[in-house]
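What follows is a single structure, and I will ask about it in a moment.
Yeah, one chain of the complex is gone here, protein chain that is, but the others are all in their spots.
As written, the chains take the letters A and B, and residue 1 is the first residue of each chain.
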Amino acid sequence: MKKLKVATASLAGCFGCHMSLLDIDERLFTLLEKVELDRSPLTDFKQFGPCDLGLVEGGLCNAENVEVLRELRRHCKVLVAVGACAINGGLPAQRNHLDVRECLTSVYGRTVPDDPELPLPLDRVHAINDVVKVDYFLPGCPPSAEALWHFLDDFLNGRTPHLGHGLISYD
Amino acid sequence: MKGTFTLDGSEVPFHEGQTVLEAARDAGRYIPHLCAHPEFEPHGSCRVCTVKAEGRMAAACTLPAREGLAVESATDELRELRRGLVQLLFVEGNHFCPSCEKSGDCQLQAVGYALEVRSLHFPQLFPDRPLDASHPDVLLDFNRCILCELCVRASAEVDHKSVFALGGRGIDKHLIVNAESGRLADTSLSVTDTAVGVCPVGVILKKGRGFTVPLGQRTYDRAPIDAPPEKAGKP
Partner (left out) sequence: MSPAELSQLLHRHHGDPNRLLQMLREVQAAAGWVSPEVITELAKGLTLPRARVEGVATFYTLLATRPRGEYQVLFADNIIERFHGSVALRERLCAALGVAPGALRPDGRVSVGTTSCIGLSDQPASLLVNGLAIARLTVERVDAIAALIGQRAPLDQWPAELFHVDEPIRRAGLLLGAHLEPGAAVRAALARSSEALLEELKRSKLRGRGGAGFSTHDKWRAARDAPGPTRFVVCNADEGEPGTFKDRTLLRRQLDAVLDGMTVAAHAIGAQRGFIYLRGEYLFIAPAIEAALAARRAAHLLGRDVLGRTGFDFDLELHLGAGAYVCGEESALLESLEGRRGIPRRRPPYPVTHGYLQRPTVVNNVETFASVAHVALAGGARFAELGTERSTGTRVHSVSGDCARPGLYELPMGASVRELLDACGAEAPIQAVQVGGPSRTLLSPRELDRALCFEDLPSAGAFMVFGPQRDLLEVVASFARFFAHESCGFCTPCRVGTTQLQGAVDALVGGRGTRRDVRHALRLCALMRDASHCGLGTTAGRPFMQLYEKFKPTIERSLSSLEFRPTFDLDEALAPARALTGRDDERAHLEDP
């Protein structure tokens, strides 16, 4: 059987969702028999290739987040928002009632760096489905290893993923 | 007078004056709801208990039980409708569960789980709602208020203090407290008031009590809100 190609990305998140993925422990081996990782914080690839599944952790804080997300969307058939930040902005979105200019000046003082290498922040933090079409949402902060495994297992076996008690969680 | 009606095809007994939701609850049948509470008069504002009775939608909490009434509740159509209502409640406020003390004991969350609400679907409104930490024993985090008025009702009817009320209209509707300063500290609220304990979500919080129950052992970790009554989480 041809392996499914999976890419992952961490935008404005804390990497917790990726850690949770690693937490599926020995089932990682089962997983790796069926999937091949494309660009991901867990691999060295610099570009996304055509993928079957994209997993996104984190919301959209800045221009770079938006660019990476769109790149990924362009390359994958099914895109999944993984975790609170991707789904509703999460912790970073707690700044949304503040003016982004005030945020920047209170961090940097009067001289806010103008280095083109630094990604420019958006006025508000957004959930990823504000910018691209999202096919599935996997809530949790992070989603538990169980929930992630359950989802992947369903997905790999062509079942509609379904999260029951204990697997669906917002925290 | 007594009688029976049917809920999703099976019979539910009721007695005079009961609503569909009350009779269902007595019979151990779960209909999702947020603003209804057994100790208080039906309110009918969250609409999460919407059912279909003889082809017409109605809130089960205010629908009088009637002999032979055929009530539908656990249908795909109604689950979808309730999901929409829960999503609207989420996008209206600022709900960041991972940092909320109520998480795991919160009814909004638990109803969301029971309905398998996985996304917000609608754009978030991100209102600006400053906290009120003025009171020595009680914190108010308005970001999570779902405007169910349980605290309003409890403070007026049980505590006889009317500490809480609603102000504004439409999407600007918000909880207010009974003080010219607008500060909770300047009201007669006491931490032992009934109103302090009734909030189904994480607005009215006792200070210094947060995060005491370990993950996995909180109310709705133990059993989902829609579990049969002997198992179901009691807030």
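In this section, contacts are C-beta pairs under 8 Å (C-beta built on N, C-alpha and C of every residue); 3 or more make two chains touch, one makes a residue touch a chain.
None of these values were measured; they are calculated from a predicted model.
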{"item": "Which displayed chains the unshown chain touches", "value": "A, B"}
{"item": "Hidden-chain contact residue, picked from the options A:L11, A:V35, A:V66 or A:A93", "value": "A:V66"}
{"item": "Residue touching the undisplayed chain, where the options are A:L4, A:L28, A:V78 or A:L122", "value": "A:L122"}
{"item": "Full-complex contact with the absent chain, from B:D76, B:D172 or B:E230", "value": "B:D172"}
{"item": "Sole contact to the chain not displayed, among B:P13, B:G28 or B:P123", "value": "B:P123"}
{"item": "Chain A, residues in touch with the chain not shown (by the definition above)", "value": "63-64, 66-67, 70, 99-101, 104-105, 112-114, 116, 119-124, 126, 130-133"}
{"item": "Interface with the unshown chain - residue positions in chain B", "value": "42-48, 50, 57, 59, 62, 64, 81, 84-85, 88-89, 91-92, 121-123, 125, 146-147, 156, 162-173, 176-180"}
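Methods note: only the chains that are shown with their structure count from here on.
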{"item": "Whole-Å separation of chain centres (CA-atom averages), chain A against chain B", "value": "31"}
{"item": "Residue ranges of chain A touching chain B (in the complex, touch as defined)", "value": "81, 84, 87-91, 93-94, 96-97, 124, 127, 129-130, 134, 136-139, 141, 162-166, 168-171"}
{"item": "Complex contacts: residues of chain B adjacent to chain A", "value": "90, 94-100, 103-104, 109, 112-113, 116, 118-120, 123-124, 126-129, 221, 223-224"}
